[in-house]
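A protein chain is absent from this complex, but the other protein chains hold their places.
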Amino acid sequence: MPTAHSGKTRRSTLAKSHSALAHHFDDLGQQYEASTLGMWAFLVTEIMFFGGLFLGYAVYRAAYLEGFIEGSQHLDAILGALMTAILLGSSLTMALSVHAAQVGHNKLLARFLLLTMLLGVAFLSIKGYEYWHKYHTHMVPGFAFHYDGLHPEIVRLFLSFYFIMTSMHALHMIIGLGLQAMLVMMAWRGRFSPEYHTPVEIIGLYWHFVDIVWIFLYPLLYLVG
Amino acid sequence: MEGFRLFPEAASTIAGRVDGLFGFLIGVSLFFAALIFALLLVFAIRYRRRSEDEQPPQIARRDWLEATWILIPFVLVMIMFGWGAKLYFNMMNPPDGALEIYAIGKQWMWKFQHPEGPREINELHVPVGHPVKMTMTSQDVIHSFFVPAFRVKMDVVPGRFTHIWFEATKPGVYHLFCAEYCGTMHAGMRGRVIAMRPTLYEEWLRSHVSGEPMASTGESLFGRLGCPTCHRADGGAPSLVGLFGTPVRLQSGATVTADESYLRESILNPRAKIVTGYQPIMPSFQGQINAEELTQLISYIKSLGQEQTNGS
Partner (left out) sequence: METTSIPPQVHYLNADYGIKSWLFTTDHKRIALLYLSSITMMFFVGGAAATLMRLELMTPQGDLMQPETYNKLFTVHGIIMIFFFLVPSIPAVLGNFLVPMMIGARDLAFPRLNLLSWYIFTLAGLFTLAAIIAGGVDTGWTFYTPYSTAFSNSYVILTAVGVFIAGFSSILTGLNFIVTIHTMRAPGLTWFRLPLFIWAHYATSMIILLGTPVLAIAIVLVGLEHAFGIGIFDPALGGDPVLFQHLFWFYSHPAVYIMILPSMGVVSELITCFARKRIFGYSFIAFSSVAIAVLGFFVWGHHMFVSSQSVYAGMIFSFLSMFVAIPSAVKVFNWTATIYKGSVSYASPMLYALGFIGLFTMGGLTGLFLATLAIDVHVHDTYFVVAHFHYIMVGGAVMGYLGGIHFWWPKITGRLYPEGWAKFSALMVFVGFNLTFFPQYVLGYLGMPRRYHMYPPEFQVLNVMSSAGASILAVGYLIPLVYLVWSLRYGALAGSNPWGATGLEWQTASPPPTENFEATPVVTQPAYAYGSFGEDEEVHVG
């Protein structure tokens, strides 16, 4: 049966009493492993969440392709491409900030994070403009929607998916921006080092995921037909 | 219908077969339940703790035992699946020449239309010894058409037509229940299915015909709504003669079967599916016809081209 024994170290041997080490973990290595696995597990739930929406979209697109093509034509593909480029850029700056954190460059980390946030805000501004434009042209289902085309109900359905999927995505982006702001403040206080930069890595993971969701949304919504 | 019983009456050709399969499952279940109960009881008593520091022998796993109690249940459930699937396939495929009756479910009542004309509310007269195919839709929420004595059930869904068939084997009055929760008076959405000997059924039909056969009513409606303007030779619209049940090629490249749901959609939302080679100029009749009129139109369209084959 079990005997008394102190916890064995797993990965890093440094800094068992590091201030960032939570009391229930044996060492920073275990804490890092747990945090990373936790973020991956969370992203799996996000995939399933968006997956449900993608499934609904797929079912109706298969049934009403013509209506979906018509609906897609009312979205500006060039603007969408610009948004895609911006978001890809923000993933690049995010990756650079993770690298800065890994070498303990807190100031550089903060700068790259701010750049990421700037790009994120740019993306959201363009999206906001798109929403505003749709509202003004009565193309928001449920808000005085009016459409005189070939397939009004299907275009309405398509735009419903557009608004639900992109607003869900935007919500996740806003949360991501909040998390990045938190990281910036931690970086300004010099909290990160080569031994401890887990929050940056896992929020980086989250941000890349948000980017990937958009990579799927763009062609499915803007490039039908 | 009344009177306490432990087992439902069997009044259709399929009921006995369902009960047979049910009996098989009961047998298998009784066997395994009794086996487990007996073993638990015997072991719990025989091996009860007789002293506090008793140390029973530990038993290693036996792979052959595990394999046995995986394989035997597996074979049994595969039999259940196969038998059930085969019977289910029969239950979902009406025989040719079935008498077609339309049903419309709405909160909280059943409306039935016989092709010869008679309409019923919450009561359905059917002949004994002749297959009956129900073509059903809902006017509002999802309901379910359930006749326990016949062992049949099928959801009744808005926006599409569903089917169930049965052949009553003995005259009597049987419960009809709505079996999908549909709101306040779901429990009140009940009816009676009245199975009658064929001669009595014919008599009943004759004495209850207050109007015309469904297809004729449908034909008049067809004319009144202006359909022949385009749906005629050289009218610019697809021909409806012999259309029902045949494949239709769409502009998008897909092919669909012209069933009741397709006809319904073509009338209420014509631009959803455009037939290849035609312009999307058919107007929608959404809001201009109610559910009964829709079934009458569909009944009429089904009858077109059927004079060449056997009459419905």
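Observations, loosely collected:
Should a chain be cited, it is by its letter among A and B, assigned in written order, with residues numbered from 1 in that chain.
The working rule: a residue touches a chain if its C-beta (ideal position, glycine included) is under 8 Å from a C-beta of that chain, and two chains touch if they have at least 3 such contacts.
Predicted, not measured: the structure shown is a model, and the values here were computed from it.
Checked against the full complex, the candidates A:Glu33, A:Glu130 or A:Glu201 give a single residue touching the omitted chain, namely A:Glu33.
When the omitted chain is restored, the residue from B:Met109, B:Ile142, B:Leu221 or B:Ile289 that touches it is B:Ile142. Where chain A meets the chain that is not shown, the touching residues are 1-8, 22-26, 30, 33-34, 37-38, 41-42, 44-46, 48-49, 51-53, 55-56, 59-60, 63-64, 67, 141-143, 153-154, 156-157, 160, 164. Mapped onto chain B, the footprint of the missing chain covers residues 1-8, 17-18, 21-22, 25, 28-29, 32-33, 36-37, 39-40, 43-44, 47-50, 54-61, 65-66, 69-70, 73-74, 77-78, 80-81, 83-85, 87-89, 91-92, 107, 140-142, 144, 146, 148-149, 151-155, 157-160, 162, 175, 177-188, 269, 272, 286.
Just so we're on the same page, only the chains that are shown with their structure count from here on.
For chain B in complex with chain A, the touching residues are 251-252, 269, 271-272, 274, 280.
Chain contact summary for the complex, chain A toward chain B: residues 64-67, 150-151, 153-154.
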